[in-house]
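Right, I'll just put the structure down here and ask away after.
Only a single protein chain was left out; the remaining protein chains are all shown in position.
Just so it is clear, A and B label the chains in written order, and each chain counts residues from 1 on its own.
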Amino acid sequence: MQHAIPVVELGPQGLAMAKAVDSCVHCGLCLAACPTYKTLGEEMDSPRGRIFLMKEALEGSLTTEEVLPYVDRCLGCMACVTACPSGVAYGDLLAPFRAHAEKTRHRPVMEAAARLLVRTTMPYPRRFRSAVRLGKLARVARPLLPPALRPMLDMLPDSLPASAPLPERIDTQGQRRARVALLTGCVQNVLAPEINWATARVLARNGVEVVIPRSQGCCGSLSLHTGEADQARDLARHNLRVFPHDVDAIITNAAGCGSGMHEYPLLFAGQPDEDAAQVFAHKVMDISVFLYQLGIETPPPLPQPVRVAYHDACHLAHAQRITAEPRSLLVTVPNLTLVEIPEGDLCCGSAGTYNLEQPDTARQLGERKAHNILAVEPQVIAAGNIGCIMQIRKHIRGQSQALPILHTITILDRAYAGLPLLSE
Amino acid sequence: MALETLISELTARIPPERLLQQRPQLAPYESDALTSLRARPRAVLLAGTQEEVIDAVRLCHAHRVPFVARGSGTSLSGGSLPIEDGIVIALNRLNRIIALDPRQRLAVVEPGIINLDVSRAAAPHGLYYAPDPSSQPICTIGGNVAFNSGGAHCLKYGMTANHVLGIKAVLPDGEVVQLGGASLETSGPDLTGFFVGSEGLFGVALEITLRLLPKPEAYRTILASYDSLAAAGQAVSDVVAAGLLPGAMEIMDRLAIEAAEASVNAGYPRDAAALLIVELEGEAVEVDAEFAHLRRVIERSGAGEIRVAADEAERARIWKGRKGAFSAVGRLSPNYIVQDGVVPRSKLGEALQRIEALSAAHGTRVANVFHAGDGNLHPLILYDGRVPGALERAEDLAGEIIHMCIELGGSITGEHGVGMEKRRHMPAMFSPDDLALMSSVRRAVDPLELANRGKMLPAGQTQVTAGQHEQAVTDHG
Partner (left out) sequence: MADRLAPVAVEHVAQVQEAVRAFDRVTVRGSGTKPALAIAPSYDRAQPLDLRGLRGIVEYEPQEYTFTARAGTPLAEVNDLLAANGQYLPFDPVLVEAGATLGGTVASGLSGSGRLRYGGVRDFILGVRFVDGSGATVQGGGKVVKNAAGFDFPKLLTGSIGRLGVIVEVSFKVFPAPPAYRSLLVHFPSFSPALEAIYALTTQPFDLVALDLLPGDEPTGAKEGWTLALRIGGAKALLASRLDRVQRILAAGDAVSSPAGDAEASFWREAAEFAWAPAAANLVKVALTPTQIPALESRLVATPVPCRYTVAGNVLWIAWPDALAKLDSILNELGLAGVVVRGQATVPWIGRAPTSAFARRIKSALDPHDKFAPLYPD
């Protein structure tokens, strides 16, 4: 699509934004893949419409304020990128645009407060842990709270598992085949620390030495995907410094983190850390891809046959094009049958902080996902992202069902240990 | 002003979230898939019910305001380009399947339903909806009806018109009519067939009765590479001469192969100058026998590499590459014009050579992806709209290609419709008498020329009154 975006004025990311607009031919094939278009049915809530709106805003014929409501409604699930034959790098437009817009944006007081709360707690595990505890107390006062804050409370778990920090190094069992560093993540480490433990155990079992830098922090993806580019850069820069260079890979078990860390080069474009970001991003690998490429030992058979529905997290399937690897790993488990979820390409509505900021759309998508999952009658749901796990669990329970929903790596871990899958 | 009176009447009836009037809401509706034309409508009505559509059309008629019906906005001919002093009636939410009758192989649908969703709904019954435009994951049946859309599989089972049995429509003055019905046959003139392909000039289809077909028992898909487009074209003639009737015969040239490969890794031979895809479908035993025959014909046709789809997944990949090819060309060029001319099949080779020569003479790259079995060419004329004069040069080349198609005894459009983009070429294909009759038919149905004003019929024929202002429809093309 033709445009008159002032590329130079927009700084280092201007070129990437302009290129995404350039390659869009407005054919509309992305509409069919877009969760908000499927839910809302209007052109400005489609990828094609948003690209057009962002283009108009960058060109100056619409104001940023005018287009933001529609840009905000984007889940950033990147299903449009998978669907797009023209190769539009939608993410290269969306994240820089959000950052660009955030600079001049005026938010209502309560919305700003809610965002501030998210921004200042979620990326920091200790603060997040305290916030969750406080939030549980605040539930009593829910009716008195402004609507902007209520969805946050509703997402809080009933109880938090005990903090269980990993050691700084876990040695291999048997001969060493590789050495990796593990990103433990922020939110996940508070809500489900067992996923990191499972990751470390499965790696060790398969001959991989795991390094867990103690001073690591949040990878910055949450901030990056919500337009907080400066915070994202600060967080990322910290990890660029504290992660070791002498590892074969930097492993993540959260889809959003993996996708965000692959965006570091664009985030640091034209900045002193650009080279370091390139090297780092090049090493980042989702756990499923790493294990698949490494080749894993076949686990012992599950005690009884289990039907597992694998849910494609958008930030794995669309943002990183990872769909085959987790499935291949799961089917190495004897007695495990994989079933495919209808509309599997469609986002579950979790999408980082989306379920906090656009609760209505998130709820509709969550319900649709639960409905689709239940239609194929699995006994266990597998997913490779903590956000999806939380969201799907909530909506499966909303349908009065109690299916266990486990991280892919947890399933492998339990299979190795001879533990049953049919409970969380 | 009549337009503002209409808007205030609509505002009184339609909740604001379904009557879009703000700048950021309207901007994304300015273009369909033909982005060289843009027009911002006064409002977009996201119709929720058939009654709302009828109501809106009646109000437009009462206030003499032109309207454009729109589905998913995938027209390549600017067929759903809005009118600046008019409204858009968006039908994409009007997407129910009203009835699915597997025993009689019928589906009654609303216009906003997506083409592929009809086949998805029919699949559990072993049935499908045959017309398969490349945009089928998103294009709507209403749009297919308006433009008589085709697809890759038209050779055997025809275009949209051959699969539409009945239409309930609101005419441009608000009168609701039922054309055809549920039977494969009618008595009297084929009004349903006449409505299909009328590019929205006869009003808005509200309910469409579709014929479904049993899903073929077997498909066999073969890919063959050639060192020239002419050789691939000759292979098509050989297949036809052999008395075979494939479901589809498609050709792609080097540029299109490159783009499609970059897009979906379809596994096309990258070094080929031309690629031929032939697909047989039908009863398994018949397809097997025909396939042996087809294979011999292809082997003797001078093909380089020959590949046969081993399973459904490979077949799907082959078609994904082909169907995404237009959009994939977006990787090669920021802008392009898609042409849709038709030539007699035996003139394919000549037409392709002439396109090549024209491309060289104009210094403009042309990618070719086309329905070879139908002689339906799709030259994609690549240009960079930021370069002054590039669009004009591309349009000149497009015009020359269109005139070549007419000269060879073909048509200016096979399946995309005339829309905005080809109406200036109508006089080259039709005589003044032909066009005069089309205009009088149009005016008999829509004296105020409100429905999709400006599409199909050449500019200058339509002098209309909009509101209190005398306004000539000008050619944006």
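Methods note: contacts are C-beta pairs under 8 Å (C-beta built on N, C-alpha and C of every residue); 3 or more make two chains touch, one makes a residue touch a chain.
On a predicted model such as this, the values are computed, not experimentally measured, just so you know.
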| item | value |
| --- | --- |
| Touched by the hidden chain, restricted to displayed chains | B |
| Contact partner of the left-out chain, one of B:Met1, B:Ala289, B:Ala360 or B:Val387 | B:Ala289 |
| Selected from B:Arg58, B:Lys156 or B:His403 as touching the chain missing from the view | B:Lys156 |
| Residue, one of B:Glu4, B:Glu51, B:Glu84 or B:Asp434, that touches the chain absent here | B:Asp434 |
| Residues from chain B at the interface with the omitted partner, ascending | 101-106, 125-127, 147-148, 150, 154-159, 161-162, 169, 171, 175, 177-179, 181-191, 193-198, 202, 214-217, 237, 240-241, 243-245, 282-283, 285-286, 289-290, 340, 342-346, 371, 374-376, 409-418, 422, 426, 429-431, 433-434, 436-438, 440-445, 456 |
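As a working rule, only the chains that are shown with their structure count from here on.
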| item | value |
| --- | --- |
| Residue ranges of chain B in contact with chain A within the complex | 20, 22-25, 27-33, 35-36, 44, 46, 72-74, 90, 92-93, 114, 116, 135, 137-139, 260, 262-264, 324-331, 334-336, 385-386 |
| Complex interface listing, chain A residues touching chain B | 1-2, 22-29, 31-32, 41-44, 46, 48-50, 52-53, 56, 62, 66-67, 69-70, 83-88 |
